[in-house]
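Note that one protein chain of the assembly has been removed; the remaining protein chains are unaltered in position.
All chains are identified by letter, namely A and B, in their written order; residue positions are counted from 1 within each chain.
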Amino acid sequence: MSAPATPPAEGPTLAIRGLEVRFRTEEGEVTPVRGVDLDVYPGRVTALVGESGSGKSVTSLAVMGLLPRPAGRIAAGTVRYTGKDGATRDLAQLPPSALRGFRGREIAMIFQEPMTSLNPVLSVGEQIAEQVRLHLRLDAAAAWRRAEEMLGLVEIPDARRRARDYPHQMSGGMRQRVMIALAMSCTPRLLIADEPTTALDVTIQAQILALIDRLRREHGMGVLFITHNLGVVAEVADTVTVMYAGEVVESAGVRALFRQPRHPYTRALIDCLPARATRQADGQRLVRSIPGSVAGAASAPGCRFAPRCTFQDPACAAERPALVAVAPGQASRCLRDAVLA
Amino acid sequence: MLTALARKLGGMLTVMFLVATMVFFLTRLAPGDPAALMLGDQASEADIAQLRRTYGLDQPVVVQYGLWLKEVLSGNLGQSIFLQRPVLTAIAERAEPTFFLALFSILIASLIGIPAGIVSAVWRGGRSDQAVSAGAMLAASIPSFWLGLLFIQFFSVRLGWFPVAGYGDPGAGLGQRLYHLILPATVLGIVNSALITRFTRASMLDVLSEDYVRTARAKGLSEARIVLRHALGNALVPIITVVGLTAALLVGGAIITETVFGLPGIGNLVVSAVLRRDYPVIQGALIVIAGIYVIINFAIDVIYSLVDPRVKT
Partner (left out) sequence: MDRAALALFFRRLFRRKLVLFAFVVLATIVLVALFAPLVAPYSPTGMRVANRLKPPGALNWLGTDEFGRDVLSRIIYGGRASLGIGMAVVVCSMLAGTTLGLLAGYFRALDALIMRGVDAMMSLPDILLAIFLVAVLGASAGNVVLALAIVYTPRVVRVVRGSTLVVRELPFVEAARTLGVSTWRILTRHILLNVASPILVQATFIFAYAVLAEAGLSFLGAGVPPEIPTWGTMIAAGQQFADRAVWVVLFPGLAIVLSALSLQLLGDGLRDMLDPRLRKAL
């Protein structure tokens, strides 16, 4: 699972530029995602990292056209997707009916909560077969065979029998495999995985990650991997985009990111990894954390991370930094990134 | 699962017992002597006393209760004082119009309520939602007898489309019967649709916000398929419950409509029994009516435990 040293030959499968999402709420309009740029290349994994509330899930929902209607909408930006037919379209401009044609067939998504993401009254085989019948136009028998095939692909033991099972008869790890089988059943070009292993325990987590990685390599599928866990990022990602409070604060290749983070938030996240825990005088391990929490409204001027930043100075509170390239293939949104170099 | 069902059965029996006891003693509290009422003003004291003895009305109340309870438990609901026939027979004779009316009404109510509820939930907050909710509330504010009277005036008297009242001639076939029931069933259907609309809407809203609906959307399925196949299937439980219970309540609860349309149903039977202090009929009918409700309630529970795949294993 190592990141390639050379840049990819093809153009990106997914290229997001300047994405802005707005929600209408009781208290007025909020902007959970603002000015986001992101690329996913075929056969490569882009990790989207951030804590809860950073806007990473909203970004993925926006790509899929799954923002809650009528409250949510894409207010600005482009979401350029290059499909199986080779054509590039801006998904943000497509009407909902056209967008639906991409879901499942070209872009698939797996979610965080495997326990509740499957319909309790339909068998798992049927839930896969239904999608296959729709997108691949197979008849019922052929669709069911493919469903069994997919379950086998995700290493579910005794797949043919288990296809008739209902979700409640399976464990969390197995249900997540079913979700993956579902997502892969129409061989999508882009897989969006929103925290697929967060709800699972560590041993299962490793298996799921290995499975996703194997499928990625075998099918040349681009993966947008959303997580808040940097450990997972180190394992799976080729490029990393870090989000904070709705904005991209840093993006870089995975090695460069860990070796030389150019944003205080990234740096703080890395410092918080258990592997970076220091040993104190009394022999206890001290795992660091970032004090404070994400600020509420976006109205305050200046850098949004400044209140929690150890490198901040008065300029940071006054001026909003822009996302600029600080090294080949690495960009940061910080006035003081030089300090971290 | 069996223990849960057994417990429900026990609860059911307790409820029936309470209803029976309550009905028995309250009935006795009503002023008026059935024997005196039956024999009229001119009857002599001796005659009245004689009649009371015949019906066991001269015994202490508690004794009467014990005897009656014993009879009920062996399936005998007693003899009607006024109708000269067993209570069960009297009820059975009147059952057909009420039964058909209840069925017909609940069908109409569901045909109105369920689609309305679905539309309301899918386009939540929009104009159709507001219209449906307001409409449902309007339907629930209409007195059934008033609507019945107006319907009769308009559709039967003025337009002549339907019979003014009654259940048809004694030998009439099913078609005739149902024809007579169209207007009353529509009235009851409209009035009872409100609750079904509300429950359908609430249940659909719950289901539509579930994670698996989001998954279904991510699969690229059409909105229609998501609503009808994925959402509705899961939403049916509370909907069917309320439909079943409303139907059960229509058995004795349609008396006003039965009166307006002149239908010889159970409701009518009970009302006249109440006015005449025909104790056995009052008690028997109320027990049967409560029994129907309780049984339907229980049956719904049993069906769910059999049908829900989550409970099957």
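Simple rule for what comes next: a residue touches a chain if its C-beta (ideal position, glycine included) is under 8 Å from a C-beta of that chain, and two chains touch if they have at least 3 such contacts.
Predicted model, so just to flag it, every value in this text is computed and none were measured.
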item: Displayed chains contacted by the hidden chain, counting the whole assembly; value: B
item: Touching residue (missing chain; options B:49, B:107, B:172 or B:249); value: B:249
item: Absent-chain contact - pick from B:2, B:29, B:46 or B:174; value: B:29
item: Missing-partner contacts on chain B, residue numbers; value: 11, 14-15, 18-19, 22-23, 26-27, 29-31, 130, 133-134, 137-138, 140-147, 149-150, 152-153, 157, 249-253, 255-256, 259, 267, 270-271, 274-275, 282, 286, 289-290, 293-294, 297
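Heads up, the rule we're going with is that only the chains that are shown with their structure count from here on.
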item: Euclidean distance of C-alpha centroids - chain A vs chain B, Å; value: 54
item: Chain A-touching residues of chain B, taken from the complex the two chains share; value: 125, 210-212, 214-222, 230, 233-234, 308-310, 313
item: Complex interface listing, chain A residues touching chain B; value: 64, 66, 70, 100-105, 108-109, 111, 113, 116-122, 130-131, 134-135, 166, 168-169, 179, 182
